[in-house]
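A short write-up of the structure that comes next.
Note that one protein chain of the assembly has been removed; the remaining protein chains are unaltered in position.
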Amino acid sequence: MIDFSITLSPRLYETDAMGHINNASIAAWFEVLRVRFMESLDVDALGRSWILASVHIDYVGETFYGEDVTGRIVDAVVGNTSITFHGEMYQGERQTLKGTAVLVHMEYETKTTVRVPDAYREAINSRRNA
Amino acid sequence: MIDFSITLSPRLYETDAMGHINNASIAAWFEVLRVRFMESLDVDALGRSWILASVHIDYVGETFYGEDVTGRIVDAVVGNTSITFHGEMYQGERQTLKGTAVLVHMEYETKTTVRVPDAYREAINSRRNA
Amino acid sequence: MIDFSITLSPRLYETDAMGHINNASIAAWFEVLRVRFMESLDVDALGRSWILASVHIDYVGETFYGEDVTGRIVDAVVGNTSITFHGEMYQGERQTLKGTAVLVHMEYETKTTVRVPDAYREAINSRRNA
Partner (left out) sequence: MIDFSITLSPRLYETDAMGHINNASIAAWFEVLRVRFMESLDVDALGRSWILASVHIDYVGETFYGEDVTGRIVDAVVGNTSITFHGEMYQGERQTLKGTAVLVHMEYETKTTVRVPDAYREAINSRRNA
């Protein structure tokens, strides 16, 4: 388990005509969460060699405008050439979202997947054991 | 199987510093595809009583700026209180994306799930058999 | 003069293929600044009866990813039926953006402009004299 969190303030333009936070904005929030977590590892800030392979989001509760959202990375599992991130979002104590994303490590020149560098592996595993 | 398609032209602001179409924009494209399909059923244009329950997107190939994207609904399965949409996106003959979304039908006043109206059931099933 | 500020952290998806923060994201940031200022007046949180009449943005310096942005409302001038907002954005000491927006106060039922309520007038003028 990992305990990394960020705070997001819903923006008025992120609402839609239904009065909810739009689902595209929520996909964007999970990207913010994932990027901030990766940057916090202090290995390679922009992670230019990562490709998003898949995203899954469960909308477990409504997200309202006017209340801060806490985004948490609750786990990150390093495979051979990929990392799977498990995230959750809350408004107060109430869970609103659950998401999973898989990033694949690529070598741009050859467009092939390559082993996740040990620096990431160690940085993430030390967080998991913290 | 269903054969419904729309064309999307990637926009420059939908690219990011990596030079790819950003994943949040892609989640937005799948919403456009789903909404246009629902509107095409001509049952209830805005679908105000539908709540997104989950979204899953597989990034099966790179999406490039400068080439139109064809978004297809390839199937839609009506359950008791929900509809599951299966979509795909292509640039030319090359598949770039695959997505699944589940919409749940809600009664706003009581915030409870209610059976998908027969009008939707019939409209979708007539498309599946077309 | 008014001294109201917020902090914004540029998000990776707000960059574009040129490596800059996209100008549409910057228009969105000015909306966030304006809305947070209006909410801070504690008169009418969502301001449902305000219509944006015009926006002007000068891109006075490049905005980079990876550094927080400070958005400031430096003045707000209340007219008869409108409010003109003057904003600025900075990365550190360096000014990156300057913007002006005019919001018009509308009565929705009749779709006519109506005088800015005194509660806003007083709240804004007390900020200007603070």
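A few notes on this one:
Order of writing sets the labels: A, B and C. Residues in every chain begin at 1.
Please note the rule applied: a contact is a pair of C-beta atoms (placed from the backbone, for glycine too) under 8 Å apart; a residue touches a chain by one contact, two chains touch by 3 or more.
Here the structure is a predicted model, which is why all the values come from computation and not from measurement.
The hidden chain, counted over the whole complex, makes contact with A, B, C.
In the complete assembly, the contact with the undisplayed chain comes from B:Glu31, out of B:Glu31, B:Asp58 or B:Glu88.
Seen from subunit A, the chain kept out of the figure touches residues 12-13, 15-17, 19, 22-25, 65. If you put the missing chain back, the residues of subunit C touching it would be 17-18, 22-28, 31, 46, 48, 51-59. The chain not displayed touches subunit B at residues 11-13, 28, 31-32, 35, 45-46, 66.
Everything below uses one rule, namely that only the chains that are shown with their structure count from here on.
Set against the C-alpha centre of subunit A, every other chain centre is closer than that of C.
Its C-alpha atoms superposed on subunit B, subunit A is turned by 180 degrees; the angle is given in steps of 5.
Subunit B and subunit C have Cα centroids lying 34 Å from one another. Averaged C-alpha coordinates put the centre of subunit A at 22 Å from the centre of subunit B. Centre-to-centre separation of subunit A and subunit C, using mean CA positions: 29 Å. Of all residues in subunit B, those touching 2 or more other chains are 17, 22-25, listed in ascending order.
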